[in-house]
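All protein chains of the complex are present and in place, except for one that has been dropped.
Letters A and B name the chains as they come in the text, with residue numbers starting at 1 for each one.
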Amino acid sequence: MGEIWRWARDHPDDIWAATVQHAEIVLLASALSVAVWVPVGVLLRGRRIPFATAMGAAGVMYTVPSLALFAMLVPVLGIGREPVILGLVLYSPLLLVRNTVVGLQGVPRHVVEAARGMGLTPRQVLLRVELPLALPSIMAAVRVVVVTTVGIATIGVLVGAEGIGTLIYTDGLNRLFLPPVAVGAALATAMALLLDALLLGAERILAPWAQAAAA
Amino acid sequence: MTRRVRMIAAGLSAPLILSLAFLLAACGGGEDTSAGTGTATAARVDGTPVNIADKGFTESQIVAQLYAQALEAVGYTARVTSLGGSEIAHAAITKGEIDMYPEYTGTAYSVLLKKTDVPPPDEVNATIVDEYATQGLTALPPAPYSNDNRVACTKETVDRYGLRTLSDLGASSGEITYSANPEHLTRADGLPLLERTYGVTFKDVKSVAINLRYRPVEDGQAQCVYAFGTDPQIATLGLVVLEDDRQAFQGLPYQNFAVVRTDFLEKQPALFADTVAKVDALLTDAAVRELNGRVDLDKEDPEEVARDFLRQNGLL
Partner (left out) sequence: MSLLASAWDFYRANRPLVERAFWEHLRLTGAALGLAAPTGVTLGIAAAKLGRRAAFAVVAIGSLGRAVPTFAVMALALTLAGIGFWPAVIGLYGLAVPPILRNTFTGIRGVDPGTVEAARGMGLTPAQVLARVELPVALPLVSAGIRTASVEVVATAALAGLVGAGGLGAVVISGLQTGQDDVLLAGAVPIALLALAAQALFGAAERLVTPRGLRIGRGLATHEGRTT
C-alpha cells in the first residue's frame, strides 16, 4: 500500500497526462456518439424494419471484442487514438439508438396529439415535447455508454492511444509493477463514477419531472 | 424558444462544441513550435520543445530518458512518450507526431526498410542514412554498443540437448518451449527467420510483454528465450547464449542511433546533435547492461537511472 502511495507521489505528471489524454478520448467518443446516434434514433423511430436491421448490425458490432475492433480499424485509420474513438462510437448505437427510439415511442399519444392540436409543427413537437420526454431513456443509455467508454478506452494503449491504459500497461503490467496498475485502476474507476454522477445531475436539471430514471 | 428547448439545445450543443474543441486541440498538438535559433554556436536554447518517443521496453526507455534529460540540461523542453513498437514509432515520426526516437540499425534496415540481405555494418549504416533522408528523417551516427538478437537457453537445456549453435537448436526445438514478445513472433528478423533459416519448430511459444520475457524461464515454463545482448538477466539467470552459426539471426548490427525529423533538426543549433552525440558516446556494452540491470532487476525508474548516469558523466 505504501509503495503505491509513494509511486503516485513521485509521478504526478505521468498521472495527470494520462488522465487528461484519457478524458479527451472519452469525451470525444461520447460526444460524437450522441451527436450521431440520437438523430439516427429519431430517424428510425416508427420504421420497424430499418430499426430491426440497424439493431441487428449494432448488436454484431457490440459483440466484437475491443482489441479486435480497434486492431481492425488500424489499417483504415492508422495507429493512435483515431481507431479507438471510431471503435468506441461503433459500440454505442445498440444502446443509444435503441433507447432513443424506445424513449420516443414511450411518449403518450395524447400528449403528442394535444401538441399538434395546439398548432405545433411535427418538428416543434419533436424538439419541444417528444425529445424532452424521451430524455430519461436517452440519458440512461448515455450514462452506460460513458462509463463503459472509460473502461474500454484503457485498451487503446495497445494500438497507440495514450491514456490511463499507459499507466496500467506500459508502466504497470509491462514491468509486472503493481503501483501504476493500482493507480490506473483507481483513476479509471473514479473517472467513470464521476462522469456517471455528473450525467445523473445533468439529467435531473434538464428533466426534473422525471425522477427515478431507469438506470 | 421555451426555456426547456434552450436547455436541451445547450445540453446537446455543449458536447458538440467540446468535441470540436478537442478535435482542434488534438490536431494542433502534432505540430512542434521550434524557437529556431540562428546561432550555430549557442550554448543553450530557450525552452524549445522536443517530442521524444521510446519503444516501450527498458533499454529504449532508458536511452530516450538519457536524450531527454541531456537535452533539457541545455535548455530544451522534452516530452517522452512510450509507443508500442518499431513500426508504431516509425509511423509516428514520419507523420510528425514525434521529433526523435532511439532505433537500432538492424531493426531499421530489415524491419522498417524491409531489406532482406546482410551487408557489412558500414553499408547498413550508409543505406539507412540515405533511405531515411528520402523519408524526411535524419539518422544520427550510432552509439558504440550493439544490442544483438540472441537466443539464450538455460544451462540444463544446453547440457541436455548439447546445444551450442542456433542450428543445434533447430534440431532439438521440438521439445523446447520458447519465450518471446508478440512482436518477435511475426517480425521478419524474428521467429520466422529462426524457423526459415535454422529449421526451428518449437513445441510451444509463450508470448509475453517485452519486459517480461524472462519470467517464463524463471518459472520453468520456457527453456529458451529471445534475448538482447545487453539483457542483464542472461548473467543473473545463468543462461547460455547460442552461437549464430549462419550469421542470419545476428548478421546485422543492432547499434542504437537517434532518428530525428529532418525539418526539426534543421531548425536546431549544432548544440542539439552535439548533445545527442555526447550521450551516445557514453553508451558502451557494459554501461548499457548496468543501466538495464538497475531497471529490470532492481526495479528502479528509468528516469532516475538516466539521471544518475548523466550526473556521473557530467552531462547534468
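To be clear about the criterion, contacts are C-beta pairs under 8 Å (C-beta built on N, C-alpha and C of every residue); 3 or more make two chains touch, one makes a residue touch a chain.
Given the structure is predicted, the values throughout are model-derived calculations rather than measurements.
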Chains in view touching the one left out: A, B
Hidden partner chain, touching residue among A:V89, A:L104 or A:A188: A:A188
Candidates A:A29, A:V84, A:V107 or A:L158 - the one touching the absent chain: A:L158
Residue of A:A31, A:L69, A:A134 or A:L199 in touch with the missing chain, whole complex considered: A:L69
Where the unshown chain meets chain B, residue by residue: 84-88, 90-91, 111, 179, 182-188, 201, 204-209, 212, 215-216, 219, 221-222
Touch residues of chain A, complete complex, unshown partner: 55, 59-60, 62-69, 71-72, 74-75, 79, 91, 94-95, 98, 144-145, 147-148, 150-152, 154-155, 158-159, 164-165, 168-169, 172-174, 176-178, 181-182, 184-185, 188-189, 192-193, 196
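Assume only the chains that are shown with their structure count from here on.
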Chain centre separation in whole Å, for chain B relative to chain A (CA means): 35
Chain B residues within the chain A interface of the complex: 2, 4-5, 7-8, 11-12, 15-16, 18-19, 22-23, 25-26, 56-58, 81-84, 88, 91-92, 95, 97, 209-212, 215, 299, 301
Touch list for chain A against partner chain B, complex: 10, 24, 27-28, 30-32, 34-35, 38, 78-81, 127-128, 131-132, 135, 157-160, 162, 166, 169-171, 173-177, 202, 205-206
